[in-house]
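For reference, the structure I am asking about is given below.
Apart from one protein chain that is not included, each protein chain of the complex appears where it belongs.
And then chain A:
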Amino acid sequence: MAAAAPLSLLVLLLLGPGVWGQTDPPRDSLREELVITPLPSGDVAATFQFRTRWDSELQREEVSHYRLFPKALGQLISKYSLRELHLSLTQGFWRTRYWGTPFLQAPSGAELWAWFQDTVTDVDKSWKELSNVLSGIFCASLNFIDSTNTVTPSASFKPLGLANGTDHSFLRYAVLPREVVCTENLTPWKKLLPCSSKAGLSVLLKADRLFHTSYHSQAVHIRPVCRDARCASISWELRQTLSVVFDAFVTGQGKQDWSLFRMFSRTLTEPCPLASESQVYVDVTNYSQDNETLEVYPPPLTTYQDVVLGTRKTYAVYDLLDMAVINNSRSLNLQLKWKRPPGNGYIHYQPAQDRMQPHLLEMLIQLPASSVTKVSIQFERALLKWTEYTPDPNHGFYVSPSVLSALVPSEVAAQPVDWEESPLFNTLFPASGSSSHFVRLYTEPLLVSLPTPDFSMPYNVICLTCTVVAVCYGSFYNLLTRTFQIEEPSKGGLARRLANLIRRARGVPPL
């Protein structure tokens, strides 16, 4: 039902050309950054940060104009008089013991905390409306936030931006640990970015790779910051952060060679034209264990050293706005390779998929002489569906035995034999050399008792119900409706004879 506007209706030609003022210089700026950190356990952590800074006082004006700062969030700040807003959606848990200290950790599920301005009269009502509007913007069930899971912390969660006074009655904090993060939450988050997954670092944000990780956390942080060092005026800062940890076994298939293409299935092609800075940092602080060294390809043009989180770290810097970085290959595919001395052993682990594949663990180890080596695996017991139980579930479930294949050094050197000439017991395995022979050993199978439900319960329920109905109702009915009649005693009958037998045994006169 579209139609072109006929010009004959334009009688509004009283619009004279006005005096045009100078167009203001752009008042907002965008910086984007990606930090790749190899973790001690062989995994890789990637942290994206997109920061939009808007130099304006967000008052409740009649007309507001947005350029890089997204309109949805700007309207939110001015309508609900927010001072700070922090929302994070996380899946997984950051294992500090194996991975080290994170830049910014978030709890599993959804976390929302906000500081309101002093001018707000009814903070609870604004908080309820705010959580409902955010639930619509990010497609998350934040509308379940109400007074049963909201608190007002009294000492922690002080404002992270500029603050005049901290009256904690304007702070609200809520966590929804049950909330699940999925592609539906990533898409509106990506839409808030100015370059919106078409150019710059946001090209790497592909949902199918980002959710195939051990830890995924996306967050939105809004706070007021100083505009410059003198802090004469305030600007609003919006930071969108995304942290993921790629698992060496699930994504890397056991190998520890990482590249941007393997992690994100994309490479960087061009910088975002709206960004004033667009950089990739790779943590190249050398590891000292086992003489491993990390090699980064292509070699960086600059490095950056600083004290980060209490330790001194070195970063390799790739600036996308610098023409030399993407020049030759037209795309930037960073590669990280570990150089380790050979012969360290080989581990292959294939995780299970429910009802499709079992676990597979293969290890190539060199056993020291005269020693005992123990390999232990932790497992959890799960509950099966009730049709998947065997007819004798209380017997237990079997775990297949482990296999040990070894080349055992021989005491006496063997000579190569002709297969047709020698006896059969000598030609089971192909001879692999004169100094060792091949052996394959098996362990016992393991019998594991899984939690089984009580299969007799349906029978119990039927019995009980029928008994109750029969006994209670039946006796009441009989009592209420029984009529008594006098009956002639009947002579004979099998039942009478049986009854007399029993009476004689009891010593009671017969019928």
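To be clear about the criterion, a residue touches a chain if its C-beta (ideal position, glycine included) is under 8 Å from a C-beta of that chain, and two chains touch if they have at least 3 such contacts; residues count from 1.
In this text, contacts and distances are computed from a predicted model.
Looking at the choices "Alkylglycerone-phosphate synthase", "TXD11 protein", "Proteasome subunit beta" or "GPI transamidase component PIG-S isoform X2", the name in the UniProt record of the chain not drawn here is "GPI transamidase component PIG-S isoform X2".
Screening A:C195, A:V220, A:V245 or A:V280 for touch with the missing chain picks out A:C195. Although one chain is not drawn, the whole complex shows that of A:Y346, A:F429 or A:Y473 it is A:Y473 that touches it. In the complete complex, the residue from A:L186, A:L201 or A:L274 that touches the missing chain is A:L274. Contacts to the hidden chain, counted on chain A, fall at residues 1-5, 7-15, 17-18, 20-21, 23, 62-68, 70-72, 75-76, 78-79, 133, 136-137, 191, 194-196, 198-199, 270, 273-274, 473, 477, 481.
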